[in-house]
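Worksheet: one structure, shown below.
Removed: one protein chain of the complex. Kept in place: all other protein chains.
Right after this comes subunit A.
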Amino acid sequence: MTTITDILSSMDYGPSPEDSSIAGDWLDRHSAGFGHFINGAFTKPGKTFTVNNPATGKALAKVTQGTAADVNAAVAAARKAQPKWAALSGHERARYLYALARHIQQHSRFLAVLESLDNGKPIRESRDIDIPLVARHLYHHAGWAELIADEFPGAEPVGVCGQVIPWNFPLLMLAWKIAPALAAGNTVVLKPAEYTPLTALAFTEIAAECGLPKGVLNIVTGDGETGSAITGHEGIDKVAFTGSTEVGRIIRRQTAGSGKSLTLELGGKSPFVVFADADLDAAVEGVVDAIWFNQGQVCCAGARILVAEAVAERFETLLTARMATLRVGDPLDKSTDIGAIVHPVQLDRIRDLVGQGVAQGAVLHQGQAPDGCFYPPTLATGVEPASVLATEEIFGPVVTLTPFRTPVDALSLANNTRYGLAASVWSENVNLCLDIASKIKAGVIWINCTNVFDAGAGFGGYRESGFGREGGREGMSAYLTRSAPRAKKPETAPPAPDATPYARGQTQGIDRTAKLYIGGKQARPDSGYSYTVQGARGPVGLTGLGNRKDIRNAVEAAHKAAGWGKATGHNRAQILYYIAENLSARGPEFEERLRSFGAGKNAAAEEVETAIRRCFWYAAQADKFDGAVHQTKSAHVTLAMKEPLGVIGIACPLAFPLLGFVSTVLPAIAMGNSVVAVPSQTHPLAATDFYQVLETSDIPGGVVNIVTGPRDDLTKTLAQHDEVAAMWYFGTSDGGRMVETESAGNLKQTWVEDGAARDWMSAEGQGRVFLEHATQVKNIWVPYGE
């Protein structure tokens, strides 16, 4: 028996177990096994698998492995419920979401305990972080439901959403997925992770308690196969996935060409940058919250510490001292900092990667961990950029420490990654912080803080960390659609370019040579071939037959023109106005060109006039399509900055040879992107004429690059190119599928539409939707207070 006298001597914390009996009773009641929650009721358990408590290895529950038939039933229930759910007023849906938020709070401890049992995370985190954020997310989206008609006029729900979520924040990820979906009027089929399905199952009982109509929320449990049955299901209108980049890539390919809308929140290897003038103790505590939070099983975890060489030694001393006070063990003990790794498979993965890192020269500094499914907090030094520990997402409590010399050096290390989810920057110099924040390629930047979340701010990544945002207005709009234009007669594939001499007649006037336009210079095609452009009455000229190498050169030129994105909106506007001016001066020439393709006199004049107006519209938007400052936490400024994507590949529609080009290229460059455009394959000469307008309009070389030739071949090279951040394709459905499939390599954002769908002469041909596709939102968190 430990006496008070003994304790006075040791001053230990002693055991402080959270009572888990109520969650235990609930599990006992379900000891026969869980079925799926479909159409408002649990199905009979099917073939089940066991869900274990990772901290003890003991079985918690038996859960059904979802089959294709189960998924069919769930999708059917969701489909049936959707029209009625969408027909409710925003206010009525708000009441349901409000009730869900309230009931989450009322059952908060039950859910926290269940989450810790199932996932192994410390009760301190499930109680103080996960569950409060779940409630916050539901409240926030009760608000969006209420305001939907006012804030998103004309928007419609997407339909039935298939959602697949990971095991690291089981209930929180459920809330992030279902709250915007339900608020917008969608219905849901969600699969929780195989390791951690229990809080999702408990949530269905809470939904029932709130009277959520049947079929609105359906939960199907199972493994990756079940997930695949959902994401590939033809009855699903939108797929939302959070998980590994590897699986994200599979889903991208699986859904390609299906017309499903897709958002992916994937992996990360986020930098944690500490400058010499930072509060080093604060930054050390930041590391604790970054990588030793949730056992490091956090997609946005600051996993790579980059520290100024001048303070690296001091920082490492402070960090190792802090590491020694971390308590690893029983997740249900209130004094535990680091709980159990979610599953022995994940533990093996961590051990394997760390082993590889050590073999590559890493030196480990580790805290203590008990036997079982636990891993000690680990700091790895001597990790070079090529080391597996620096490149692979470990998803464990393992952080690397690398010194840097200068801010430029820090940036190049920070951006030396496939990922772009988050970053943390530590310095007391606000100029430096914001400079680095603007230059790190990541969707979330935390200044002098880390892992701060709020439903009011968007969360999501750049690069291979996925696309789409969760939270805030951006997150909400990912679950809404504005009726996309539909083609009466879909675009069909154009005839292959004929690169042999056209021997049946001569073109009129002085011979003109249309070249490619790359890096601000007219360039001959690498192939050395040209193809004939046919007009209404026979051939009207020749144009270069572009190939892979031309695309390579164009992308390289576009990449070098990145300075364009840093120009002010006003500067870009001036150039767009100048383009309008020069286009107007040469209006008759362009009309003539369009008429040669077969356009009538009025139609040609109107197309040119519309192109000029479009220049004005995007010039006007260049300095007005602003970001926002979000209401998140007190004493925090949360800046949502709109940033260009980088290099955008654009495959233009066949019709409207001038307007189809101008309407797609202008919004991209107005927002600061550079583009590689493949103009109308059949009538590219209006676009090649246009480079003369560009040349006289002071647009920097490389901002607009034009490669003529076989559209789908050139597009494929663009879609596969790792330096291209987004691909817009207006063409055939086969081409669209190809774009979505090939873009999986670097998970570039895609915008795919039938080339014949949009009436480019009408209001459909311009608008905010173009600007939204041309930008991504970076959320920068800046806490303040002295």
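Everything that follows uses one rule, which is that a contact is a pair of C-beta atoms (placed from the backbone, for glycine too) under 8 Å apart; a residue touches a chain by one contact, two chains touch by 3 or more; residues count from 1.
Convention: contacts and distances are computed from a predicted model.
Trainee: Tell me the UniProt name of the left-out chain, picking from "NADH-quinone oxidoreductase subunit N", "Heme exporter protein B", "Amino acid/amide ABC transporter membrane protein 1 (HAAT family)" or "Deoxyribose-phosphate aldolase".
Mentor: The UniProt record for the chain left out of view names it "Deoxyribose-phosphate aldolase".
Trainee: From the listed residues A:Leu8, A:Ala386 or A:Ala763, report the one that touches the chain absent from this view.
Mentor: Final answer for the missing-chain contact: A:Leu8.
Trainee: Quick one: which of A:Lys62, A:Arg79, A:Arg253 or A:Lys334 touches the chain that's been left out?
Mentor: Here the residue in touch with the unshown chain is A:Lys334.
Trainee: Please output the residues of subunit A touching the missing chain, sorted low to high.
Mentor: 1-16, 124, 128, 277-283, 285-286, 289, 325, 334-335, 337, 428, 448-449, 635, 783-786
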